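Everything on this sheet refers to the single structure shown next.
So, chain A:
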Amino acid sequence: MSVFTIREERCKGCGICVTFCPKQVLEVDELSKVHAVRKEDCIGCGQCELLCPDFAIFVDKVDKEAAK
Partner candidate 1 sequence: MMERSYEKYFRENRLPHIWCPGCGNGLAMKAIVMAIEEKGLSQDETVIVSGIGCSSRASGYMDFDTLHTAHGRAIPFATGIKLANPKLHVIVITGDGDCTAIGGNHFIHGCRRNVDLTVIMFNNEIYGMTGGQGSPTTPLGRLTTTAPYGTSVRPFDACHIAMAAGATYVARSTAYHVRHLAKLIGEGIDNKGFSFIEAYVQCPTAYGRKNRLGDGGAMMKWMRDNAVQLSAWEKLPEEKRQGKFPIGCFLKREAEDFNMAYNELVNRAGGAR
Partner candidate 2 sequence: MSKARLMQGNEACAEGAIAAGVNFFAGYPITPSTEIAESMARLLPKKGGTFLQMEDEIASFGAVLGASLAGAKAMDATSGPGFSLKQELIGYGACAEIPCVLVDVQRVGPSTGQPTAPSQGDIMQVRWGTHGDHPVIALSPWSVRETFDLTVRAVNYSERFRTPVILLMDEMVGHLRERVELPDSVEIYPRRHPHQTRAEGYEPYNPDPDGVPDTADFGQGYHIHVTGLIHDGTGFPSGSPTVTRDDIRRLHEKISSVGEEIIHVEESFLEDAKYAVVAIGGTARTAYEAVREARAEGIPVGLLRLITVWPFADAALHRLAERVDGLLVAELSYGQLVREVERAVHGKTEVRLCGKYDMTSLTPAEILADIKRMAGRDA
C-alpha cells in the first residue's frame, strides 16, 4: 500500500497531481490543498510526486504486513 506525505505549506492546489493520477486517488479541497481521498486505489506509480512542481506530495510504497 501507499503512504502519502503532503506538505501543505508547499501545496498551492494547482491540481497537476490530480490530472496525472491514473486512479483518481487525489482531490484538491476548497482551501487549495491536495488530499489523498482514495488511498486504497493507489497503484504507487509516483506520477503525482514526480510531476509536482512544488515538492509538496510524496508517496511511499510500504509493505502491507509492516504497515499493520
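Basically, a residue touches a chain if its C-beta (ideal position, glycine included) is under 8 Å from a C-beta of that chain, and two chains touch if they have at least 3 such contacts; residues count from 1.
Here is how the candidates were picked: all candidates are chains of the complex that A comes from, given by their letters.
Since the model is a prediction, treat every value here as computed from it, not as a measurement.
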Judged by that same contact rule, which candidate in 1 or 2 sits against chain A in the complex?
1
Name, in rising order, each residue of chain A that touches candidate 1 in their complex.
3, 5, 9-10, 12-16, 18-20, 32, 50-56, 58, 60
